[in-house]
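Got a structure for you, written out below as structure tokens; questions coming shortly.
All protein chains of the complex are present and in place, except for one that has been dropped.
Let's turn to chain A:
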Amino acid sequence: MSTFLGMPSARTGRGPSPSAAPDTLAGVGRPEDPLHWGASFPDAAKAALDNDQLRRNLGKATSTIRTKRARVVDEVPDWEALRDTGSAVKTDVMARLPELLEELERNVTARGGVVHWARDAAEANRIVASLVREKETDEVVKVKSMATQEIGLNEALAEEGIAAVETDLAELIVQLADDMPSHILVPAIHRNRTEIRDIFLERMADAPPDLTDVPRELAMAARAHLRRKFLSAKVAISGANFAVADTGTLAVVESEGNGRMCLTLPETLITVMGIEKLVPTFDDLEVFLQLLPRSSTGERMNPYTSMWTGVTPGDGPQEFHLVLLDNGRTKVLADEAGRSALNCIRCSACLNVCPVYERVGGHAYGSVYPGPIGAILTPQLTGEQSDLPYASTLCGACYEVCPVKIDIPSILVELRAREVSLTAGSSGDTADRVWSAAMKAASFAMADGARFRRAARVPRLLRAISRNGVIKRLPFPGSLWTRSRDLMEPPKQTFRDWWAGREEQR
């Protein structure tokens, strides 16, 4: 699903801009592993923070969508009850996932679909590539899908000589610029309209040469470009927002209508879906179709909701394949503390309210799943060491807006504990050893009142280097604080020493 947020404008304004050099258009490139790429989070964040244009684009877009969401959520009297229900349904799905998946398979098969099971990205890509090859075509159209971003399907198909054309406007922008999505819902949120105009002019062969950066013109250019693709494609590839176990129905929720084109025009439809996307019954959609649009695009209802059940003779694709993707999900399911991350319906509300995401953007997370949900989902899917669990102040804004009530801050803390035990097992680098030693020392000092009474007097020594009550410079690691913040000088007397003195006087 994608939405129009009111594109931020660049300072250059409208009209062709010869100053836009091609290298400013180039994206971050397509990584080997879509779940783990780029620099460390702190380093990538620093680079992003230095990019003023990016910060303006992100600030404008996230605040627009935050405001929209708040307005349409506040008008629903039973919003909290809906969240409770959404959470309960998803928790039930995870508890019964094996049986529900088999029920889905039975019902999809009974209605003429074919179900494939993929353990990992490579297996899913092999299945899709062989299905496309059977159709003897070298171009497929795609509906926006996080699952296919996660497995790097477009690159895998390209290696087989098959061109996958993204038809969601923002995904198209990302694809044309050889870029990665930086937001779950708004993949090109890091681009403003002038950049998009320049990308179209340079990378979209049939773009009108006099294209301006007026949003409507940009959309019309993409529309004309894509219309030709829809009408010629024999195969479409989609993801799914929901799959209904008891009917075998798949659902895609979108804003632009490109999804509807892909889901109805080609002869063959291949859907790649994470195994967690299930709901037990058709009635459950009632809950999620209220929660999802309001949480994601800030709309009461999204413009296009497409549902299909197997194959219907004479209507729509006559061949339907469903690829059920694991790719680390059963590992997440096995983890009691972290499994509720699978309840995520990819609305991206947590990204839009996250003060960290708002400032650094999606690419800093080095995963197709950025933001708070990405910080708990990515390390669990990969099982690798990660600095993402630390990419949060634990402010709790994500938990507050999550439509299925995933307690992201608590899972972040759990994953931090896992990181600590992973680094303790290995030799660890210097920083890890320093942190570990400091925490051990602090634990000793803070586990006893008498010991803490002495420890609490230590900061007083810093008074020797304070000027006018303020400390401006500290040696490392205190320099990480004082490089941009002052520290008030510590008091002459701790609270407990003052209290003890007062008690004596009584």
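As a working rule, a residue touches a chain if its C-beta (ideal position, glycine included) is under 8 Å from a C-beta of that chain, and two chains touch if they have at least 3 such contacts; residues count from 1.
Here, contacts and distances are computed from a predicted model.
Peer 1: Looking only at the UniProt record of the hidden chain, which name from "Monosaccharide ABC transporter membrane protein, CUT2 family", "3-isopropylmalate dehydratase", "Cytochrome oxidase maturation protein, cbb3-type" or "(Fe-S)-binding protein" is the right one?
Peer 2: For the chain missing from the view, the UniProt record says "(Fe-S)-binding protein".
Peer 1: Taking the entire complex into account, which one of A:Leu49, A:Met94, A:Val114 or A:Met204 touches the absent chain?
Peer 2: Candidates A:Leu49, A:Met94, A:Val114 or A:Met204; residue touching the omitted chain: A:Leu49.
Peer 1: Contacts of chain A with the missing chain: which residues?
Peer 2: 41-42, 45-46, 49, 355-356, 359-360, 389-397, 399-400, 410, 413, 415-420, 435-436, 439-440, 442-453, 455-459, 466, 468-470, 472, 477, 480-481, 483-496, 498-500, 502
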